[in-house]
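Once you've had a glance at the structure underneath, I'll fire off some questions.
Removed from the display is one protein chain of the complex; every other protein chain stays in position.
Note that the chains are named A and B in the order they appear, and that numbering of residues resets to 1 at the start of each chain.
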Amino acid sequence: MSDRLRGDGVAGAARSVKEARPAKERMGKPGRAGLGAVRRDFAPWADPAAAPVIRFEGVCKRFGDAVAIDNLDLSIYRGEFFCLLGPSGCGKSTLMRMLAGFEQPDAGRILLDGVDQAGIPPHSRPVNMMFQSYALFPHMSVAQNIAFGLRQLGLAKADIQTRVDEMLAMVQLAPLARRKPHQLSGGQRQRVALARALARRPQVLLLDEPLGALDRKLREETQFELMDIQEELGATFLVVTHDQEEAMVMADRIAVMNHGRIAQLDTPGRIYEEPANRYVADFIGDVNLLEGVAVGRVDDLWRIACPATGGEVLVASDAMLTAGQQVAVAVRPEKIRIDRARPPDAVNVIPGEVWDIGYLGDWTTYVLKLAGGETLKTSRANVSRRVAEPVTWEETVFASFAPDAAVILTG
Amino acid sequence: MSRRGYRAPGAQRLVRWAPAIWLTLFFAAPFLLVVRLGFSEAATAQPPYRPVIDWSEGLAGVWAALQGLRLDNYALLLSDPLYVASALTSLQYASAATVLLLLVGFPIAHVLARQPEGRRELLLLLVILPFWTSFLIRVYAWIGILKPEGLLNAALLWLGLISSPLQIMNTGVAVMIGLVYSYLPFMVLPLYATLVKMDHSLLEAAQDLGATPARAFRSVTLPLAAPGIAAGALLCFIPMMGEFVIPDLLGGSDTLMIGRTLWSEFFSNRDWPMASAIAVVLLAVLLAPILAWRRLEDRAADGEAGQ
Partner (left out) sequence: MTALRRAASPLVLGGGLFFLYAPIVILVLWSFNDSRLVTVWGGFSLRWYTALFSNAPLMEAAWVSIRIALVSAALATVLGTMAALTLTRHGRFAGRTAFTGMAYAPLVMPEVMIGLALLLLFVGLGVDRGFWTVVIAHTTVSMCFTMVIIRARLAGFDTSLEEAAMDLGATPARAFFLVTAPLIAPSMAAAFLLAFTMSMDDLVIASFVSGPGATTLPMRIYSQVRLGVTPEINAASSVLIALVVVGLAVAFLLMRRRKPALR
């Protein structure tokens, strides 16, 4: 219960933060219709002429009997901030480790800038990795850690020093250059790891759960720092994470992974607002999945018979369905309104009894018990401090959502 | 008995003091006796030495004793080439064997530490297992292998690598083989302990940052394994310095290691004060390594507690 509430809160925070960003160059064109918030006008994947910097072609990887990566194709473009998102064991880390050269694919090719990486050892690849544990060398100072990769390049001492200073300035750690890793806080260690991985100016930076070890507040700040650094350097960032908030906030595109396959590859907005299947809808954010059967089409609406709601719901969708097909109607909690009286103009109205109330400060979540016994989750932004007549437990209320607030899922 | 009820001070005091008293009585105190006896004079009596201090005379006796402290044993130790030579031989053998042990033990520990977790424990057990069988027997087994008509020579002759048996038995080579063989688990264990704790992602990070495997080994693995290397080296070097069984069974009459000299001084010559003087010198030589080893162990224990 608490997990789901938190999940909703996180998604809510992510959205509100994104909309509150100052109108810099990263904002999309004003007034453009889109799904979710648009962060920047950057979509090389939509350009058929663009050459990807990373290509996975039919990559397979097994560990014993377990399939880690199942015939996977993926292209990532220069300057892209890309997230591999999925639960542990979905293969996302394996994919990244294959790119870094620590694992070899059993089949398929991995191309970096058009060059097949097969047989190239990790130390010769133009990628660098920020490790989940940070993997800072405990016997070296901060400056020595950052200089390590540069020393391997055989640069002159002075050049190394300059670059190290640059990196230290970038992550604001100049005063701590002589400290050893164990004398740093978690956040500082994370920055050293970032600076060390970026010092060689890799074409692609791989970040394995970059914020996983930080506490929540620091994580939010660091997300934006990472985005700023990425934009400043124009580098390609590939992030592996199991944290959907991280992926939603930072990524240009997200690949949601499940059992070695990509369940959906899209922008954060589309992933959230137009999930491709039940797995993605459920994994990202909070969702009500109402199982039902397609009945027929009315104009651009599909009529879906949902036993849980005790009737039919209308969903705006251009999905190609056949009557009688099993589908799920996915509705995000925040897209469901609740009223004390039946709203006269609403299309999809579902009566229910308030079962649980979760107050999160910025949001309040209401869990309704429907006539058939199923639950429906709704949430409301707390836009004012005082509420005259708050909805309370065991009250009967009417939940409603617009036809275009829901998505029909067949997968 | 105190009436604090919830505590059992008697039991706690016993737990704290019993081992301390035992060790003071049977470990620390005897060494003071050794030091004392090192300043005595041999006598054909039972026990075969004259006491340094005659306690029956009280303080006066102590004073007389201090004036009469015999440094003869030490003077003889220094002047007789036999003792100096055996001390140097010990140092030589112990140091060389320590280096050899590192060269043999490190690859084994390294490979062990990199095995998958399940297999690792079993293999480690296999490496330690010989340590559980009798030391004396394991050294003895080498006699049959190394002696002129032994297995090794027979094998080499059969292979045609040599035309006449090699004299390995009763030489320094045999002693070195015996030392390396007997102390190998003591070297592998501390090395393994540090290597297995090492975060593998550090090596990956080094390679990711452009270091070849060889460089990654040199700049990451070796420095991080340094405490284990030092601990293993000391754990082998210190007891090897006083080793008796190996030089006695495998070495020749010229392989005079200091432990063996002490033994023969004691059992053959019945010169207890001289044996004690040798022990004092050995203790003095080993004091610094022992303290260094203790510091390492303490630091390792603190590090673990801190993590």
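Methods note: a contact is a pair of C-beta atoms (placed from the backbone, for glycine too) under 8 Å apart; a residue touches a chain by one contact, two chains touch by 3 or more.
Everything quoted here is computed from the prediction, not taken from an experiment.
Touched by the hidden chain within the whole complex are the displayed chains B.
In the complete complex, the residue from B:176, B:216 or B:275 that touches the missing chain is B:275. Hidden from this view is one chain, which touches subunit B at 6-8, 11-12, 14-16, 18-20, 22-24, 26-31, 33-34, 37, 47, 104, 107-108, 110-112, 114, 123, 125-127, 129-130, 132-138, 140-145, 147, 149-151, 154, 181, 184-185, 213, 234-235, 238-239, 241-245, 248-249, 259, 262-263, 266-267, 272, 275-276, 279, 282-283, 286, 290, 293-294, 297-298, 301, 304-305.
FYI, only the chains that are shown with their structure count from here on.
Here the CA centre of subunit A is 58 Å from the CA centre of subunit B.
Against subunit B, the residues of subunit A that register as touching in their complex are 100-102, 121-124, 127-129, 131-133, 135-139, 148-149, 152-153, 196-197, 200. Of all residues in subunit B, those touching subunit A in their complex are 199, 201-202, 204-213, 215-216, 219-220, 223-224.
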